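Taking it in order: structure first as structure tokens, then the write-up.
Heads up, one of the protein chains got dropped from this complex, but the rest are sitting where they should.
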Amino acid sequence: MPRFVKKHKHEIGLGPDDLKFRGEKKTDSVLLRVIDFDAENKEEKVIQSIEEVVPYKKKPSVTWLNIDGLHDEALMADVSKHFDLEKLILSNVMQTQARPTVQEYDNCIYISMKMLRQDEKTEKIHVENLSLVITETILISFQEFRGDVFDPVRERIRAQKKRIRNSGTDYLAFALLDVVIDNYIYIISLLGEKIEALEENLLQDPPQSIIDQINTYKRELNFLRKNINPAKEMILSLSKIESDLIEDDTYIHFKELLDNINHATESSDSYREILSDQLNIYHTTISSKLNDVMKFLTVFSVIFIPLTFIAGIYGTNFDVLPELHYKYSYFIMLGVMVVVALGMLKYFQKKKWL
Amino acid sequence: MPRFVKKHKHEIGLGPDDLKFRGEKKTDSVLLRVIDFDAENKEEKVIQSIEEVVPYKKKPSVTWLNIDGLHDEALMADVSKHFDLEKLILSNVMQTQARPTVQEYDNCIYISMKMLRQDEKTEKIHVENLSLVITETILISFQEFRGDVFDPVRERIRAQKKRIRNSGTDYLAFALLDVVIDNYIYIISLLGEKIEALEENLLQDPPQSIIDQINTYKRELNFLRKNINPAKEMILSLSKIESDLIEDDTYIHFKELLDNINHATESSDSYREILSDQLNIYHTTISSKLNDVMKFLTVFSVIFIPLTFIAGIYGTNFDVLPELHYKYSYFIMLGVMVVVALGMLKYFQKKKWL
Amino acid sequence: MPRFVKKHKHEIGLGPDDLKFRGEKKTDSVLLRVIDFDAENKEEKVIQSIEEVVPYKKKPSVTWLNIDGLHDEALMADVSKHFDLEKLILSNVMQTQARPTVQEYDNCIYISMKMLRQDEKTEKIHVENLSLVITETILISFQEFRGDVFDPVRERIRAQKKRIRNSGTDYLAFALLDVVIDNYIYIISLLGEKIEALEENLLQDPPQSIIDQINTYKRELNFLRKNINPAKEMILSLSKIESDLIEDDTYIHFKELLDNINHATESSDSYREILSDQLNIYHTTISSKLNDVMKFLTVFSVIFIPLTFIAGIYGTNFDVLPELHYKYSYFIMLGVMVVVALGMLKYFQKKKWL
Amino acid sequence: MPRFVKKHKHEIGLGPDDLKFRGEKKTDSVLLRVIDFDAENKEEKVIQSIEEVVPYKKKPSVTWLNIDGLHDEALMADVSKHFDLEKLILSNVMQTQARPTVQEYDNCIYISMKMLRQDEKTEKIHVENLSLVITETILISFQEFRGDVFDPVRERIRAQKKRIRNSGTDYLAFALLDVVIDNYIYIISLLGEKIEALEENLLQDPPQSIIDQINTYKRELNFLRKNINPAKEMILSLSKIESDLIEDDTYIHFKELLDNINHATESSDSYREILSDQLNIYHTTISSKLNDVMKFLTVFSVIFIPLTFIAGIYGTNFDVLPELHYKYSYFIMLGVMVVVALGMLKYFQKKKWL
Partner (left out) sequence: MPRFVKKHKHEIGLGPDDLKFRGEKKTDSVLLRVIDFDAENKEEKVIQSIEEVVPYKKKPSVTWLNIDGLHDEALMADVSKHFDLEKLILSNVMQTQARPTVQEYDNCIYISMKMLRQDEKTEKIHVENLSLVITETILISFQEFRGDVFDPVRERIRAQKKRIRNSGTDYLAFALLDVVIDNYIYIISLLGEKIEALEENLLQDPPQSIIDQINTYKRELNFLRKNINPAKEMILSLSKIESDLIEDDTYIHFKELLDNINHATESSDSYREILSDQLNIYHTTISSKLNDVMKFLTVFSVIFIPLTFIAGIYGTNFDVLPELHYKYSYFIMLGVMVVVALGMLKYFQKKKWL
């Protein structure tokens, strides 16, 4: 399966309100977790069906419903029904290949973006679609499978930190997006660390394997960029949305998200350039080493060529070859050979070929 | 004929209301298909002349007239007359080389874009011009020849799915455009799959043929981009049009089209970069292999050069060549040769030339 | 003379209302042609002086005055006087090196752009400056020399086609611009055909001359782009102008011009990329062929090196060289040589060096 | 640690009002310096706690509080409390990895950007985050450690120069930003000087080390650009802000900052191109030198090859080899060899291979 874009033939032409799961199923069961809180109280629980969370709709406190696993089409229909959400929203939630977007509806704001996660063993980067639906009192987040990315936000809610406990669903959404973008920067910095570590090896005696590493990093960075860059546009739209669901104070935080995502994309741009420079350095180093070897070998051969030729002349069997019969001929020949060899060495050194 | 732009001398200077077919004729007969539907009823039929569809103009139900084949100039004049469309529109419909565009008229909206289709045997991508004319109760679609791309939409209409049966011509137009763009993504993902499959072969022992494949994929991608990218601008214009023919609810779907076409172009950009990286990797692998071969061969030759020279010296026929007459000279010479050869091997290994 | 930008020292600092011809004189005589038409009547004639066309100013019919040849400064002064045009306009008309532009004046609109023409023999592309001045009843077009580019428009006027005969000077201007841009596309498609024809030769056995061809096409494309791209901006300005001289219906045609010029620039971009890919393919093919030759030759030499060395050893003249005196030594030596050669061949084949 | 982007896992998910220091601690103690001035009076002192500066809040004179060292979280909380600043601001101040930004609050403007400093010994460029908070009567500047960059501004304040002594906190902020950007240009010009100095060495006999230098400069320039370019956007936002805290006269200075930062980025772009050209020149020079060497050596070897072959023929031991027995054979052979060698030399010279 291609990693950068996936589309199955049977997915073409599905209506925008068909609640069909389009993606890879990454978890078996669906987990529903609810946190309800206001400045004073906090309640956390795992629920079995959407009905359980309906009563919270009327409560003024903030309710965060987190759904891990997107393949249960009946559940999605329930969400649509109980929270009065357009089917189009749930249809989008279930399409994990979608592009980051923000859409404003009468009673909610729909946000989707990519979450990145680095596999600790293979060091490969995995991508997961995250959808947020902001309504007046309830925020619903949809993840492809259960992860620990949002734990810091849960901690902040539990720790009764003032700001998040005193704010609405819009601020909670910001906190989640902030974690996701912080994670982008963290993953870029992990990759960056490895890329910058290559530098030292490059200049001295680069092993063959370094080129595979550079290419691997390039591909990972490419993959990162493909997933991060579209989010920039989305965050920009978000910061310009005019909705009653977002309080004035929250806009400054959205602007901060924009700064952060820009920081992420600019850093990835820098590493892209660095990788491309590294490739060039590698090729220069390698080819300069090869040139040295070839030059040395060629010079070495060239020195022996006239010597062998001289020996060849005196290996001929002519009846009349006067030099053969002088007493010191052999020694003179050896002497001439030494002189020729030294002369050539001198010449090559003067020309800086050695 | 060039594949990327075509223009015949005789096409220059045709007036914008000359109903002349400009393009390659891809079908012989013209097929007219009508589907008329509202929430309750649905009627499908194949008709012989435009007159048969005129009565539907007055009916409030949605009528979809699909015309396969664009070369019948009389028919086009009929369409213009019976539906009161400006000749410019039909003239554009008949120019298959046109750029994707959206044009707003008093009584209709004209949309044109490219449809892509992959030939299942040759795996080559073919392009076809699609035109849509949205009027109040009738949507006319023009294709260069009969295809099965719109079958999923027909299925949705037949299946009495609520949304499309309850909506107007604008939503039907969206559904058709959506299928076309889904198809873009599908074709890119097919190409992407093949491109990503190259990766594995590249790093080990790339066959010569891989370079032809990369170049073929590059050309196909180039061709895709040339046809897909202009559609982005068109969809953007469409999503900003302010017309009574488009209901408010439909704009959010146009925004979705925009997300999808962006997804398509970004994916094609990613593959473009991947292909360019693959070319580099191929060249690096090939040249590094060649270097290894040449280095090995050169080192091999260089080791024999002094040995042959030594043998040459003792092949000379000097009267006085004392070494020739010692009993163990020959064996000593062989020994010296072994020492020289081993010494050079050692030196080359130390220098990492082997 | 440089082909891409020309400026003579004496042209610097000329005032914008100096009526000085700045350019190469491409025709000796100046030809003045007038077509006057409305829906019913049409009159064509060649005139000798500007005075003859003045009476048409008052007639409501559309008058097209075409001037071939720009170097007659007195004539230009006459045009300025009789049609009450600012001197700046005529000064611009006479500067053939100007950039495509559109300028709005109180009583007219001034448009200038480049016309391209392919020399049928040398296949070189020539450029010519075209200026249009749109006034209420008269359209004046200025060309550097007499050409046949506008003949299709003249044909349409003669043929009593309705649209152009019923419209004003703005529509006539559109018709002329349309022909010019159609011509751009035609010239790009001619070049494109030649470029795509290279492809086949490239992959098999590219002759040396192909590289010159690629470079020639590149330069021609460069030249095309330099002249076409600035027109895009001009057409965009034209489509946004708000002037009484342009009827509402004409704007949709200007938008069409914009689509066409975009089609032209995008096609030239595609060919640019194709040429750059072709250069790469050529280099790859050539260097891969060279590598094969060098590898073969090197392997061939390397096989003989140890054989020659063995023969060298038995060519030495040592008194004691036992192998020389065994009866089958020579044949054994030949056998050993065959074994060594075959062994090396085997080894090289296993390593895929042959 | 990577140099281009840093993010620790434990920093993910911190709330925007958590006053946590996020960065490298570059100084141990925190230094608080206050300058209070108006047109007539000026007072400078080092203070120990924020409380000491609170009384100045009410005074109409301009007070500049400079804080060197950002790690004291209690102090930051004090600043927030006493100057009534949102915690978000101080949280941003303590995040040294942030992107240059400008944020408008009800009672203040928050500005952050990067300060660059060249280490005089290692010539490496270091980066430091600078934050400014502009309130009505007090400007607070935050630096990571004590430096001398702002000394010229202090001098101007001391020297009783009119403008700065007569203006408000907005002008003081401009003066600080101006120094920072002047410093950018200075650092680019230092690097530029070194880059332009390379030129001369490049064309003659470039030493191997030059490539390392080019790569080092490239990396430094990359690092500069990464830190400078985002400031452009920030300054643009600043020049468009509409705030009571900024007097009308100050906007023209902000526009000047914009010109300066553009000058900086354009200069760095120029040097980037120069470096890339230099790399190409280096490679061309090197490869052209290598080609000359290899060609010479090859031609040299090739000349001896037929000579050695001729000698080989007359070294054979055939019973019947007539030439061996003529009296002048040997001398004829030598003569032929000379003729062959000279002929080949002539040929190679004619072909310009030597």
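Going by the order they are written in, the chains are A, B, C and D; count residues from 1 in each one.
Just so it is clear, a contact is a pair of C-beta atoms (placed from the backbone, for glycine too) under 8 Å apart; a residue touches a chain by one contact, two chains touch by 3 or more.
In this text, all values refer to a predicted model and were calculated from it rather than measured experimentally.
Q: Thinking of the complex as a whole, which visible chains are touched by the chain that is not shown?
A: Visible chains that the missing one touches: C, D.
Q: Pick from C:Val54, C:Leu190 or C:Met294: which residue touches the chain that isn't shown?
A: Checking each option in C:Val54, C:Leu190 or C:Met294, the one touching the absent chain turns out to be C:Met294.
Q: Go through chain C and note every residue touching the omitted chain.
A: 1-9, 11-18, 87-88, 92, 97-99, 101, 103, 105, 205, 208, 211-212, 215, 218-219, 222, 226, 229-230, 279, 283, 286, 290, 293-294, 297-298, 300-301, 304, 307-308, 311-312, 314-317, 321, 323-330, 333-334
Q: Touching residues of chain D against the unshown chain: what are they?
A: 151-153, 155-156, 161-164, 175, 178-179, 182-183, 185-186, 188-189, 192-193, 195-196, 203, 252-253, 255-256, 259-260, 262-264, 266-267, 270-271, 273-274, 277, 280-281, 284, 288, 291, 294-295, 298-299, 301-302, 305-306, 308-309, 312-313, 315-322, 351-353
Throughout what follows, only the chains that are shown with their structure count from here on.
Q: If you walk from chain to touching chain, how few steps can bring you from chain A to chain C?
A: Between chain A and chain C, the shortest chain-hopping route counts 2.
Q: Copies chain A, chain D: same or different interface, half of numbers shared as the threshold?
A: Because under half of the interface numbers appear in both copies, chain D and chain A meet with different residues.
Q: Cα superposition of chain C onto chain D: how big is the rotation, rounded to the nearest 5°?
A: Angle of the fitting rotation, chain C to chain D: 145 degrees.
Q: Could you state the distance in Å from the CA-based centre of chain A to that of chain B?
A: 25
Q: Among the residues of chain D, which ones contact at least 2 other chains?
A: 315
Q: Using the contact rule from the top, write out all pairs of chains that touch.
A: After working through each pair, the chains in contact turn out to be A-B, A-D, B-C.
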